[in-house]
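Here the complex is missing one protein chain, while the rest keep their positions.
Order of writing sets the chain letters: A, B and C. Residues in each chain are counted from 1.
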């Protein structure tokens, strides 16, 4: 873990409201596991706390985050300029486990793609990628993953499967003869719930990346907890014991 | 009075730590009286309240302020760039009275020159200007007033009269045969006190520009008062009834 | 345009936006920029039976997201205010809330008595943050019994509605609010500044002991509004750190009937007219027909 100084080397609005920001880190991270995240200090006194973002990509001291503008912090972050210098704490949290058995299936909803992008890259050709978004424009969010031949659903039906990503996943799963799957999911809470409902019968192995409001991002404040089925200590820190959890251990 | 939008059109470090900032005001001020001031919104969330600065110069919508870096706000202000846009409330307060009888003598100490610069310009050739500063470098603060042939004192003796400006003024006054003078002064509190001691015997007419910590700058908060000899309402607002006061009415 | 008027104590106010006491001088100072009559109500500077000279300087000090002030209640006294300043508000048809204070029960009562039944005076606002010099200097607003007795005494000499303005430096603001209500207070103003000090580390001195205002106290003010609205059935004027339309909406949703803008005016002198305009736009855009529809919608 480093509180690294990152210089903005690239900013790109991938789709309207979605930005890709690349930093050169002076002190590079040691090892990054897909699903881990960083806490970014937005360079403005209007934003007090740091903001958490998944590590979208990382290689040789170059860090990429992909984010959606939803509030004050992300708005200001979308306005940083190349050459600006930010504090970036990371890599943080427990990422996805890569050594599991089962055919890997990734499910991402909207900006949730940011959380599984590095995972998809690591897993490579063998993976099935399901991506749900609002409309055809947002399919640009997976344009660098065409080699994985992602299945895309749009809510407005403007491209691919018409409907939400879990309905699309359902069709896929029903077509499978063997059930030896390993699901990795990241997306809005509603999506995670729907996945749970879909998989509960067989309790198909599934890891999910969870979001929660954070203050410290490194386990200091106990502000970011998620309730689990652990009786002794139900509330686990998303930033420390997560953000990736076994779907069957958390209480949604 | 306007809360004007000012675009920075020039920034110059006149002497180390002293900056001249020029703004183009979209809504020009109507009339500016020497001694009046503006409240400048420093463009940073780190600075909550506006900061008061004398109107150093003003012509046709072009406003100049001259300031010394002394704290957070002036530090940040010294870092604004050409093209930046700031809110500037003004012109504020009661300025110097120009119609008085008596031969005008201006006394300025250090950055106090900013408060009397416009006055010196208005009064023109007939005025005697006494300027006291720390060292020879700071004499650059009156370099645009050479035509007034200012008498300059330096504390370190590196130029002109060696000593403080009031000692220099004392010599001058002692040389006068007629006492029909009108003194205008702006500078640190110690200087104002010394002037009072110097002039008290004859109660020579004297107007002083006073500084006080301000919140609103326009008479709303009663935060910036100066004690006067007015029995009924001793505390007068520097931003409204001042910043220029008759020396013989205020209690130092 | 949506209707942002507010009916209060049988009077129709053109909008639910006021200045906070002591932050808009005697009213006319702001008029080079905008008219006091644009507000639903003008709230007077704190007034007392006799004039007060106030404290020595520094009286204001900047802190993170706010400021400390120790004006010391400088004012010209109630009589001069009524004589010299009130007529202007009558002429401009601006309802006035008279904010007043005292250091003894008698001073409060005496001050309230002077406020004759001028139609233009909409209500009185009692600043309860003053020390009671007859009770060892403990703040009037800190003790439920003192609050009760004081308000009872004032109510007995005036027919005007009263807003009790409470200090946040109390054990439990709800308890004080209840006392005020039981004594007959017609409304509450929440909150006054929070006592604090600053240190000047260059000089090693405490340059100011004063009241903290501005965004720093907003969460404390919102809590007071929210909790008191649940405890007493009287109108609340919300104040504390309101800088924007969003802040104003927070106060309405927490339970304020109207809001008062203080410190923000020093930072941006147009804050009040901007909030008034913004409020119209917000209600229209969201299909509300009046501010009362969002007042207290939080559970």
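In this section, a contact is a pair of C-beta atoms (placed from the backbone, for glycine too) under 8 Å apart; a residue touches a chain by one contact, two chains touch by 3 or more.
Because the structure is a prediction, the values reported are computed rather than measured.
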Chains still shown that are in contact with the chain withheld from the display: A, C
Check the options A:108, A:224 or A:247 and report the residue that touches the missing chain. A:224
Residues in chain C touching the chain absent from view: 63-66, 68, 138, 142-143, 169-172, 194-199, 201, 204-206, 209, 212, 215-220, 222-223, 226, 241, 246, 249-251, 253-254, 294, 297-299
The missing chain sits against chain A at residues 1, 3, 41, 47-50, 87, 89, 212-227, 232-235, 240
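Everything below uses one rule, namely that only the chains that are shown with their structure count from here on.
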Most distant chain from chain B by Cα centroid: A
One chain's C-alpha mean falls closest to the whole-protein C-alpha mean, and that chain is C
So how far apart, in whole Å, are chain A and chain C when each is placed at the average of its C-alpha atoms? 47
Rounded to the nearest Å, the gap between Cα centres of chain A and chain B is 58
